[in-house]
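Complex shown without one protein chain; remaining protein chains in place.
Entry: chain A
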């Protein structure tokens, strides 16, 4: 191969350099092709014009955007998914730094262990969601100061959204909160103090396991009394109004709070012998766990009957509180009429002690010839019903799961396995009257279960007493006795 060949290749390479708008070589080829096709008469004179036209027609400019580029169809959904993923990953992080000493949190229920117990009873949210809930409870415990204990209370379903509800006990400030007995009719009287009655526990709600928790306001006695007369489905938005007849004083968060209080009061159960009244604390209705050496957990046969269970939450009276006003403490501030009225109410509806058995619930609805316990509870046994002998130390054991369901608040369930038990509520938060016999006297369903509850008119003022009637006074005639004459004599005549 000679040097001239190399030079030719170099020239060819130079001609083929493409600087973006085509190469010299291509341009020359196209020019010659055009000349051959058009056969102009004076080709040499038109060469520059032709060349320029060709050059301009070959200009391609910046490349158009790629047609097949991947695009996200639902931007909003994608954003939401991303947020959820970030939040749920955030949940999995340990609340304390790896290098530091672990942060000690409040007594949080081992929800995963309880969830497997609930699953046997057919109640649950799936394994992954249960784990998310457990982690979410941990997060709440880490964020809340002065928390004593925390557990998942349940899930309230609504039309637009659901509420996960966490129940916690806050530490009492030293010296207690007590501000003395409140007078009936005052705003202080309306709210039971923290740690008492409907406000024994504090509640937090969340729209989902990865969303944040919001603390609910305290339950008010007036709202509890009002909620007994209405039946509404929750919407899922805390600040939505509650359009109902009779009128409910508050928004959905207040309704939510009092429904939680009503359900807790009726449906929180404990195995008999697990708790005992706490007399040392000095607080009414306070209970504590029985010491380990005295603990006699009911056998599984007993748990499968209503005798094995007791109420573990203060009973709410018709005034929406767990107690009647303390007549001794209020002493002389009350008028005699008020004292008499309160004593009459307290006599008609006595306060309930803590840890009452469940067999007498709704005894007034029970048909006379019916056997068995209260119609308000239904007990079922699930799982492996085998009995296993563990020798002298362990004794006979069974792994079966006993579930106690409320028939007036469908969705409330208490589950026991071995010597563990837990309460949970999953439902729409509405009282149901069709599962229990109807009222004996009126034949109507259970009180407070009809959606239409017309209110009786308020007391009408009594008619005022008629005043004594007198004849119209006539001073002139009164002055002199009538002389019984036919004609009045003119005195001036």
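General observations
Going forward, a residue touches a chain if its C-beta (ideal position, glycine included) is under 8 Å from a C-beta of that chain, and two chains touch if they have at least 3 such contacts; residues count from 1.
Following the convention adopted for this analysis, contacts and distances are computed from a predicted model.
The complex appears with one chain absent; UniProt names that chain "Radial spoke head protein 9 homolog" among the candidates "37S ribosomal protein S25, mitochondrial", "Radial spoke head protein 9 homolog", "DNA polymerase delta 4, accessory subunit" or "beta-ketoacyl-[acyl-carrier-protein] synthase I". In the complete complex, the residue from A:96, A:110, A:159 or A:318 that touches the missing chain is A:159. Annotation: of A:24, A:58, A:77 or A:396, A:77 touches the absent chain (contact as defined above).
Considering A:103, A:171, A:333 or A:380, the position touching the chain not shown turns out to be A:380 (whole complex). Per the touch definition above, the residue from A:111, A:125 or A:163 contacting the chain not shown is A:125. Within the whole complex, the absent chain has one touching residue among A:185, A:212, A:331 or A:451, and that is A:451. Taking the complete complex into account, residues 73-74, 77, 80-81, 84-85, 119-126, 129, 155, 157-162, 208, 210-211, 231-233, 378, 380, 382-384, 407, 410-411, 426-428, 430, 432, 434-435, 450-452 of chain A touch the chain not shown.
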